[in-house]
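To start, the structure itself, in structure tokens.
Note that one protein chain is taken out, while the other chains of the complex remain in position.
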Amino acid sequence: MDNLYRDIKAIRENSPLVHNITNYVVMNNTANALLSIGASPVMAHAVEEVAEMAGFASSLVINIGTLSEKWIEAMLIAGKVASERNIPIILDPVGAGATKLRTETTMKIIDECRPSIIRGNASEILAVTSSFGKTKGVDSTQSSDSAVDSAKQFAIEKNVTMVISGEKDYIINENETKEVSFGNAMMAKVTGMGCTATAICGAFAGINSNPLDASYHAMLTMGICGEIAAVKAEGPGTLQLHFLDALYNIKEKDIAEFRR
Amino acid sequence: MDNLYRDIKAIRENSPLVHNITNYVVMNNTANALLSIGASPVMAHAVEEVAEMAGFASSLVINIGTLSEKWIEAMLIAGKVASERNIPIILDPVGAGATKLRTETTMKIIDECRPSIIRGNASEILAVTSSFGKTKGVDSTQSSDSAVDSAKQFAIEKNVTMVISGEKDYIINENETKEVSFGNAMMAKVTGMGCTATAICGAFAGINSNPLDASYHAMLTMGICGEIAAVKAEGPGTLQLHFLDALYNIKEKDIAEFRR
Partner (left out) sequence: MDNLYRDIKAIRENSPLVHNITNYVVMNNTANALLSIGASPVMAHAVEEVAEMAGFASSLVINIGTLSEKWIEAMLIAGKVASERNIPIILDPVGAGATKLRTETTMKIIDECRPSIIRGNASEILAVTSSFGKTKGVDSTQSSDSAVDSAKQFAIEKNVTMVISGEKDYIINENETKEVSFGNAMMAKVTGMGCTATAICGAFAGINSNPLDASYHAMLTMGICGEIAAVKAEGPGTLQLHFLDALYNIKEKDIAEFRR
């Protein structure tokens, strides 16, 4: 956690431009979370402009939550530009495993765009890695532990950082596995909290070139701000606002208090 | 109201999957409301995946608030699958009567997909039922009372539960008319509160196979939580957050206090 605050300061000072091609449900949340932490979000999905926009972004977040044909096309165009220019790509395979379209689109993006970071819940990560032949199925009730082994194998073979979020979060690359145990159960009752975690990975990846450190710092920030917000919240409604306030206000001493 | 809390507990225990094909404006609100009450929302609108998604849902919510051609196609595909499998469909004819596209799409969905529940404000319900020949026109300033008679006739002929929301809500099927008088006027100043009511009907329909009871329980929940939220709110902004908190926190004794 020692370098977490250094990275938060870097985001606030450099305002990395995070290009999001994301889903309709969470666009507002994730834009607000990125602004609150200090990044500069842009949402653009037209096939006519995504190459241009991705080309000058600090990172590209691709989230498949509300897919359709044209959007998939735009994701692949932007992803290839980002990949060519070494702009980090963070992929959120929302609902992978639920429909064929989602699973196949996820695999296509991984193969053609080579994301640096993939973040999902255990079911989604298992769906992604099982098509690789390492797990048997997908079960949305699975805990994050259940996906660690296949995520590790996938991280090695595809050279990608895997983030499994849940009650405990795992951040995994070929050499290392980090864990984050902060957070509050009520966060799962706010739509798009996972998508927000992915976007926040994009903010850190925009200023830290090590995908493992960037996503570890993102998950720490999510967990710490979630706990700070939960103290003030009376339910999922007020939680999401206090969470944005916490992202905006987080200080070095707040982080120190979570050193446990 | 006696079985209301039983149904809320059933939603919390079973987390019915509510598949929403809804409008861009309210997706976030309705997902959050469904999560707060305990259901599991999914938004998916691609023609390539809606049949698959609707096929394993507990209920399907179709909301025409921001229509376009591809989305209408997806609504009809999902609606037919749901209808074939006896998955309850809840239709929100947002703005029916305002444009030809909305009125015609509404009638097409009703004819081809056979929804269990239709929920709208008085103007929308009159627009839907008048094309059936029973009312003269549409006036958005109409009170919910004005639509009761034509809704009743429509309920009989189409075998559907009609929900008219307004200062007083009416829940109507061929045999019975129920009323709900809870709520707060400020709720009309929060965008998508009507759409949220429709989504909450979807949550109850996912665990209660009687459409009249499911929608009556949904409207009671909306009204009671609206009143609880209004006590804490200073305006429409804070109201919507306290409303989500209230959905999340509602207990048997809260309901008992509203027995009047």
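Each chain carries a letter (A and B) given by its place in the written order, and its residues are counted from 1.
One rule holds for everything that comes next: a residue touches a chain if its C-beta (ideal position, glycine included) is under 8 Å from a C-beta of that chain, and two chains touch if they have at least 3 such contacts.
Remember, predicted model here, so these are calculated numbers, not experimental data.
Colleague: Out of A:Leu4, A:Ala31 or A:Ile207, which residue would touch the omitted chain in the full complex?
Modeller: A:Ala31
Colleague: For the chain that's not shown, point to the residue among B:His45, B:Arg102 or B:Lys152 touching it.
Modeller: B:Arg102
Colleague: Among B:Thr191, B:Asn210 or B:Asn249, exactly one should touch the missing chain; which is it?
Modeller: Missing-chain contact among the listed residues: B:Thr191.
Colleague: Considering the whole complex, not just the chains shown, which residues of chain B touch the missing one?
Modeller: 23-26, 28-29, 65-69, 95, 98-102, 186, 188-192, 233-238, 240-241
Colleague: Please identify, in ascending order, the residues of chain A that touch the omitted chain?
Modeller: Against the missing chain, chain A presents residues 24, 27-28, 31-32, 35-36, 41-49, 52-53, 70, 240-249.
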